[in-house]
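Yeah, one chain of the complex is gone here, protein chain that is, but the others are all in their spots.
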């Protein structure tokens, strides 16, 4: 963002946003306490929770009205994703939503029934988060039989004949290997497949960034509660700057991560061609915050935070996996860097700068 | 380093080392208090100090015995460099020493008189720290008329007809632009020029890393002294973990930086082909420590540390410049990375690993 | 949630043009050279010209010396000035104190001061920190003693930025050393031309100038007292909270999420612009930095940090702004190498020396308006609800060291 541009920077939520937030905060708090995430290990899927989410209408909420959905924007969905992250809810909701939107956007009329099953939640869709040029390690593929992806030319749906073997992973995500060479591949008819897929990737990054912000905040809350009462040397641990400052830093990071994800969402909804690197920036930043945040908050509990019994461990173990599911965040940094450099070289800002180079003293 | 190799890891100094250390610690403490560094701004050269250093024999100490010197090793010189760094002494000693050794190693018999003048300290030599493929910004060139470098094929001495214009810089180093296309260039006769130049670069990195460690330690001492007595809210500032922990981290970094530089020096002296990335590692690490260290210690004094009057500012301003004089430390990281990767692929360690992959629980 | 471009109606477009024209005319090369040389954060001629247009207190009605601007108008004015980097420090301290003057000044001085502020003839500066006091403002030892209708003030204050260009200092003094620490304080608006005041310049390595101000038996009328005797903490809290919270009240998206943070991050923005240009420039050997994916990645990483920091609000944004600039400027110097050390005006400077400047400037941002440690404490206690440490001197005032 150019800080000299006259744009609004309004980070407040509307009443409608707040009611979405409340609804899902309550829903996940009630239906997906950490015991649910624990019980869903190691596959990372709770079918009962999935059904409830479907009943709530979330899988339909995100589909454009033209395709029979409620036409919610990505910004509304970030609010859902934050709460899902806070509850580390074991459902592949983000991928399912993004994959459904992607297929809906393709306009392939032969997919109508398929899409209806996805909107119903009867058919869980997964998402290949990198172009499918061969075997790929896909975060949803042990639960979703149908993996939506991009083969370099077309959108495709890769479907396994049976359930794919779950590959254990520290994040307890439903990872499995997907191999288009050995599974059934359906080509989706659409124009601009590459652009559509790129939008889907950006939607996934944005929503996952929001989920990571929510996850980190829940993790921080555990630590704060702990250090408020725990004593050492006759003082409350939370009064020691060696503890309180790192927790403050986590809090600072969460605020930035959450707002950056929301900002990235707003641009997707309103000006998708503007600031096109924001979604990559959002997940790269949220990824770092989640790692530092869950590490710091687990450590704030000393040895306890390192035990399987402690809920802090659930957050720590998921932070890396959720962030990496789409690939190395270093690729996102490169995307952001390329866009930053080309923005400068494209706009000849030399005139503005000549006038404005004045010390900020 | 492979931690499973049976090598000694003896970090203690011999008595001879300790007397070198004492000698130079005393010398610089007496002859180069911070007032000398201040007075030498902005050029960064104090001729009187230079003459005293020459009288002490340092410019001859580092020359091989075969070339009429005392044949000190790089390890001994790191001890000198640490003390020079501690005093932020305004003399281009490291570059002069390395350049002299480089010319001595060339074996060019026509340089005999030239080398004697360098050993005498009458002729100050500078060093082009990157291959001279064109104009270069050289940290010593405003003081040293003769810049020793490597033009891609041969060692060269680039000499300006008059004094070069000093280019102001935050580090108050005697930087100037050197242009072999516009200055007189003498080709040094030697075989293996590229290897000799590479050794010179590694020597410079090692000694500069040591100087940065010394500089950071002096900076830390200022902060420690300050926070030991300063009060806030009725407590000594240095008892607050928000202050004491960052200072402890600086101290940790200094210990590593110093020992890594010494270790890099030992390998240059004894097994120059082994662990060939250590010198690049040493300066890259010391560079980071010096930056974080001088930043942290300046900030430990609050607003005072940000003022020109505070000695902390002298250290902060020099830290970046000393580290960058040889080029971006990111290039050093790449060098280290390449060597690390090729070490693994060269040695087929698969057998060892098959036997040894056992949880460290 | 709204990040859209603000569409301007005709009057606002006209204002924008007017301010832009004003900056071009007023902020001359000479004015720039003066600012670079002095580090004053102030230019009297520009300040007075702004006063003539009502732009010192732009939201005030014209009959009070303002320009009657609405919030959008204020934003336009602010952005045009900031964009050009018109010196703002003394303008900033002046505005910060105005509401305390409105609320607490005596009838004898209030109207004069406010009128002079609006016209630009009166500038105000902050007299908080003491030479050995650090962040503990409430530990002030500068003494004010009542003498009939007058007060006698003795002591000294550090970091009174802009004092040499100001007419008044918003001064915190100790009027009762026997009361608990926060209760024995009284605020004054002290005219800086009063005998017994000596201002000495202090220079930061960023080039900025601040001051130490000595008060030697300075005698002022009780008219200059702000608020109650021993009620100074209440008076000071307003400006202090404003400085510490730095949030806007209005949900119209016209304020920066963290004003302080954004003012720091603007320097990183410019530095990233310059490094991006550097990256696409050929070196002597014909290569370009941008051909190295590691360079692109590094620029991307700093851009990510920047984008997150600018949407980090309030106190968090103040810390994020400083941390991001400090780390970012150092990283950019590492990326570019030795040419990044060259300051403005020297041969070979990159981006007119912006990298060199940003790196030096960055260090002060960790202290301005309260250190990052003060703000981390605020976040820990007020946002996370962690308990307050029980420091012996938090409540009690002691003049002797233990």
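Labels for the chains are A, B and C, by order of writing; each one numbers its residues from 1.
In this text, contacts are C-beta pairs under 8 Å (C-beta built on N, C-alpha and C of every residue); 3 or more make two chains touch, one makes a residue touch a chain.
Model, not experiment: these values are computed from the prediction.
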item: Full-complex contact with the absent chain, from A:68, A:272 or A:321; value: A:321
item: Full-complex contact with the absent chain, from A:73, A:192 or A:242; value: A:242
item: On chain A, residues whose C-beta touches the chain left out of the figure; value: 133-135, 137, 139, 165, 167-171, 173, 175, 177, 230-235, 237, 242-243, 287, 291, 295, 298-299, 302-309, 313, 316-317, 320-321, 324-325, 327-330, 334
item: Where the unshown chain meets chain C, residue by residue; value: 292-294, 296-297, 392
item: Sites on chain B contacted by the missing partner chain, in the whole complex; value: 1-14, 17, 75, 220, 224, 227-228, 235-236, 238-241, 244-245, 247-249, 251-253, 255-257, 259-260, 262-263, 266-267, 270-271, 277-278, 281, 284-285, 330, 332-338, 340-341, 343-345, 349, 352-353, 355-361
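The rule we apply is simple: only the chains that are shown with their structure count from here on.
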item: Maximum inter-chain contact count - chain pair; value: A-C
item: Length of the line joining the C-alpha centres of chain A and chain B, rounded to whole Å; value: 46
item: Chain A and chain C: spacing of chain centres that average the CA atoms, whole Å; value: 37
item: Two or more partner chains touched - positions in chain A; value: 240-241, 245
item: Chain C, residues touching no fewer than two other chains; value: 206, 298, 373, 376
